[in-house]
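Every protein chain of the complex appears in place save one, which is left out.
Note that the chains take the letters A and B in the order they are written out, and that residue 1 is the start of every chain.
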Amino acid sequence: MRIVFVATAAVLAPVAAFAVDYLSAEQAFKLMFPDADHFEPREFPLNAAQMQELEAQGVRARSVHWTVSVAQRAGAPLGYVVVDNVIGKSELITYAVGIGLDGAIKQVEVLSYRESHGQEIRLPAWRRQFVGKTAASSLHSGDDIANISGATLSCSHVTEGVKRIVAVVALARRSGGLP
Amino acid sequence: MSAQAELGKQIFRDVSLSGSGNQSCASCHDPNNGHAAPNSLAVQLGGPSLNLQGTRSSPSIRYLASNTAFHFDTEGTPTGGFFWDGRAASLQDQAGRPFLNPVEMANASVADVIAKLSHASYAAQFQQVFGADIFSRPDDAFARLTLALQQFQLEDADFHPFSSKYDAFLRGAAKLSDQELRGLALFNNPNKGNCAACHPSAKGVDGSHPLFTDFTYDTLGVPRNPEIGANADPAHFDLGLCARQGGDLVARTDLCGAFKVPSLRNVAMRHALFHNGRFKSLKDALTFYVQRDTNPEKWYPLNTDGSVNKFDDLPAAYRANVNTSEVPYNRHPGDAPALSDAEIDDVIAFLSTLNDGYMP
Partner (left out) sequence: MNPRHLLAMPLKAVLAAGLTCLAGAVFAQSADPDEMARRVDELASELATVKKQLSELEQQKANAMPASSAAEEPTTVFTSYGEINYNRPTHEPENAQADLRRFVFGFQHRFDAQTKLVTEIEFEHAVTSAEDPGEAEIEQAMIEHSLNPTWAVRAGLFLMPVGLLNENHEPTAYYGVERNFVETAIIPTTWREGGVQVVGTFENGVTFQTGVTTGFDLAKWDATSPEGALSPLGSIHQELALARAYDLSIFGALNWRGIPGLLVGGSLFTGGATQGQAVVSASVTLWDLHARWTPGRWDFAALYSSGSISNTAALNMPLVGNPTLIPESFDGGYVQAAYKLWMHGSQVLSPFVRLEQFNTGRRYADLGPGLTPAARPTEQVATVGMNYQITPGVVVKADVQHFREDQDADRVDLGLGWSF
């Protein structure tokens, strides 16, 4: 006899079925690491010394608690994904950054975007600009990362956020907090 | 029309309501002459025997429905008011004063007016509207008499027909001739006639047709008119705003010599122009406008030493009040006048399109 989990199927549907949420976190993870069979969340709280280290790199740490999901296949790590929010002009932008084992950005995805202008940051062409950057790269919007005309704030805040995530992941790996 | 306005219509032409028994509102505000003077006298004759000169020319009382009481606007410009010096606050206020003016309708008193009213052919109608006992209360009756005249002027389309050729042109129902169009252009051009600066010619934002007055005042220094008997006394001056009855503007000596900007609608029907009726034709009036300063000797008497006694209808102290800064007054002897003779004719052709009663 087969058991059908009807209710669970409904529960497994994307958390937010709203119009401007383009991807769920899970969908983003799968896009970045299609070979992964498991994503292990790791909590990584920053201590004072680590926060200062980040500031010294020119990155505002902003929060103490960070959750990095480690993409795994058969127990071996493939890379890391961090989901984060920044404010564009007046609305939250939810995005995810996928980082490879070499510490370089693999992919950036925009999960939700609600500002009236600047949806173009979702376009592959804009997000592709981040691919290959590391914590050591210069990541300035309007310079290394081209802006979207009319959405300068969204571009610069997301760029700042990506830079922060790359720095935090690099820090976590150096301190042994991540495999 | 309302009952009050109907009474006003009858009162307006009732000659019995005067000291002479032969003068009504319509006598000096003739409906067939734009509700202005029917003759070319500088000032009309009134009084009990209709032989006393008035002091100022009889203006048109058309197109006054939107005029307000006298006030200074946000920029301090004197605006509004009825009569040449704005001393009456409303149509009703203005309507009552000629009845008691000894050189106009020359009634002895309010009671005198009401006594005559009670014998009028429409007296019963008056009682019906305002109460059977109204004649026993002369002050109240007079207030209602003037109210009736106001309502008549507000409600009767004859006081604002907008039936001129220019109105038809604004409605797209008529074309102006080439000369009339040239005249309009000169009228509007701030470097030529600049007439529209005080006599606006454009439709309002709400689509209303222009009244050709902005209801303000100006001091033009019109030459003294010997036709007015009072001017025989060299010490007599009609100072306009600053000297008006009530004395509220006595301190405003900068307003001495200022008189109301009248509407130019039906101006081509008039035969005496300006507050003192000094000019009898539009040609003379317009030529004065543009040559007042280029050829003052044409308009003002000469002093014994040969110099021109310019602005002779103002005491020396107030001659500085005269408008010499706006076009076309900003010229000097030897300059070309703002309008040539032919251009003046063009403007007159245009002004003639402002007469009500245009039939294509």
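The rule we apply is simple: contacts are C-beta pairs under 8 Å (C-beta built on N, C-alpha and C of every residue); 3 or more make two chains touch, one makes a residue touch a chain.
Predicted, not measured: the structure shown is a model, and the values here were computed from it.
Only one residue in the set B:G207, B:G247, B:G306 or B:G334 touches the chain that does not appear here, and it is B:G207. Contact with the undisplayed chain is limited, among A:M32, A:V86 or A:I105, to A:V86. Although one chain is hidden here, its contacts on chain A can still be listed: residues 1-3, 5, 7-8, 10-12, 15-16, 18-22, 24-26, 29, 38-41, 58, 62-63, 65-69, 82-87, 89-92, 94, 114, 116-117, 119-120, 123, 125-126, 129, 140, 142-143, 145-150, 152-153, 156.
Annotation for chain B: contacts to the undisplayed chain at residues 74, 169-172, 176, 178, 181-182, 184-190, 192-193, 196-197, 200-203, 205-207.
The working rule: only the chains that are shown with their structure count from here on.
Chain centres here are Cα averages; for chain A and chain B they lie 82 Å apart.
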